[in-house]
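Mind having a look at this structure? Questions to follow.
One protein chain omitted, others in place.
Labels for the chains are A, B, C and D, by order of writing; each one numbers its residues from 1.
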Amino acid sequence: MLLVFVLATGIAAVWLRNLLASAMLLGIYSLLMAALWVVLDAVDVAFTEAAVGAGLTTALMLFAIWLTGRQEKPPVRKPWFPLAGALITGGLLIFGTIDMPKFGDPQAPAQVHVAPYYLENAEAQTGVPNVVTSVLASYRGFDTLGEVTVVFTAGMGVVVLLGGLRRRRRTDET
Amino acid sequence: MDVLGHFNYWVAIALAMVGLYAVTARGHLIKKLIGLSLFQTSVFLLFISIGKVSGGTAPIIAEGFTVYSNPLTHVLILTAIVVSVATLAVGLALTVAIKRTYGTEEDDEIEALDRAEDEQ
Amino acid sequence: MVLDVLSWITISAGAFFILAGGIGLIRLPDVFCRVHAAGLTDTVGAGLMLTGLMLQAGATLVTVKLVLIMVFLIFTSPTASYALAHAALLDGIKPWTKADRKERKP
Amino acid sequence: MFLAAAAALLATMALGLTRAFAGPTVYDRVLAVNSIGTKTVLLIAVLGFLMERPDFLDISLLYALLNFIGTIAVLRFIRQRRGPVGN
Partner (left out) sequence: MKDYFVLRVMAKLLIPFILLFGFYVQMHGDYGPGGGFQAGVIIAAALILYAIVFDVGPARRVAPMWMLVALSCIGVLLYASVGVATMMAGGQFLEYGVLAHDPAHGNHLGILIIEIGVGVAVAAAMLMIYFSFAGRR
């Protein structure tokens, strides 16, 4: 049920030509996604989605739209070629899912490799009942260091692109 | 081969198709970014669907539960969401910079301006 | 037992109010009326439903969190409605009046 | 009982979604975002009870706190933009 909602919202967000409306639909999309993560047991992911989608994405989108333009121009070309490309890709991917294990199968390859080890040993080895946190920070700490660096680099990149630091320096001098 | 067993994967793929279409067919750069974030969420959905174990609960160890969903995919996606917002912000900043330089944010017009500059 | 029945009653009343709000969201003629429907029934419906959940939970930490959710909802929901209606007014959208209905009818 | 409440919430979310898709003005869509946000708060709380893991309530608490920031951002957007008034 939620999945159908999510799909419909995604399609509508692409369909509409008014960018403000698209941004709003993206907000709804994020809300539905958060509910979906809760249904699929991914509580931490839902938490992140909630924190990010509730204020941050909408505000950023609105500011970007304010700085550029509000309305999208109608397309010049007919979009048959991209549509065909998307459909062919989707068809191939669906063909690929036929071999995949059934949804929620406890014997699926993803479930039997390292996850049981984490689930059994995480609390004893780290003293942290939330397995997601312990895997995030301890077992895959190196990974997370990389992710933090990516976020840091993105922040710096935006500041440099939009000239935040240069403006500041100029106000200091005057 | 049953429909319900693969429905989640199919929705993820449909979302990926929508995102791909938006990225390739739409000329407006912000619309392309929206398509990009749809594509990203489709990947998230695929991962979380793989990680779900039927009958399991959230992977926070508590008394009275024995079956938990796979925490590994949750970890990967959790960081990916924050990173996706950061990349979205970089994309928006690039769009703003392009708007400032070219005066437009439509794909075709930017290309036309580039071509005109080359010919000069 | 009494608590169970009471919580069922409140939860179903909350669900009824929320559904009514949803129908109002569809049926009412313009933004301002819809703000009214959504805002009013959201606070009442959400309040009733959270009260029902509280009765289910009993006196635990869960109840404290539910109370907090309710308090914050009661604070934020009208603020959002206010901001939204003000934004719509600023953008030059005229509130719907009886005259519009006469125009629309034929 | 929780299932019935969740079903009612889902139905209302569907109604809100139709308003968001059909909404003639942008504000209808903002309103739909807002109201679906409240429904999500309730839905997550009810789901937490349904799955007997009430510590999910943190998420709905977070949404209850943060959900109105988007709407206020819209108000600010409208105030700052002195451009043409359109759809």
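Everything below uses one rule, namely that a contact is a pair of C-beta atoms (placed from the backbone, for glycine too) under 8 Å apart; a residue touches a chain by one contact, two chains touch by 3 or more.
Quick caveat: nothing in here was measured; it's all calculated off a predicted structure.
Counting contacts over the entire complex, the absent chain touches A, B, C, D. Only one residue in the set C:10, C:56 or C:76 touches the chain that does not appear here, and it is C:76.
Considering B:45, B:72 or B:96, the position touching the chain not shown turns out to be B:96 (whole complex). Take chain C: the residues that touch the chain left off the picture are 72, 75-76, 79, 82-83, 86. With the whole complex as reference, residues 43-44, 46-48, 51-52, 54-56, 59-60, 63-64, 67, 124-130, 132-134, 136-138, 141-142, 144-145, 148-149, 151-152, 154-156, 158-159, 161-165, 167-168 of chain A touch the missing chain. Interface with the hidden chain, as seen from chain B, comprises residues 58, 60, 78-79, 82, 85-86, 89, 92-93, 96.
Here is the rule we go by: only the chains that are shown with their structure count from here on.
The chain pair with the larger count of C-beta pairs in contact, out of B-D and A-D, is A-D. Each chain gets one centre point, the mean of its Cα atoms, and the points for chain A and chain B are 5 Å apart. In chain B, the residues that touch at least two other chains are 57-58, 60, 62. Across the assembly, chain D contributes residues 13-14, 30, 32, 56, 58, 67, 74, 77 that each touch 2 or more other chains.
Pairs of chains in mutual contact: A-B, A-D, B-D, C-D. Within the complex, the chain A residues that touch chain B are 3-4, 6-7, 10-11, 13-14, 19, 22-23, 26, 29, 33, 36-37, 40-45, 48-49, 52, 56-57, 60-61, 63-65, 67-69, 72-73, 75-76, 79, 82-83, 85-87, 89-90, 93-94, 97-98, 100, 102-106, 108, 110-111, 114-115, 118-119, 122-123, 129-132, 135-136, 140, 143-144, 147, 150-151, 154-155, 157-158, 161-162. On the side of chain B, the complex with chain D involves touching residues 57-58, 60, 62. Of all residues in chain D, only 10, 13-14, 17, 20-21, 23, 26, 29-30, 32-33, 36-37, 40, 43-44, 47-48, 56, 58-59, 62-63, 66-67, 69-70, 73-74, 76-77, 80-81, 83, 86-87 touch chain A in the complex they form.
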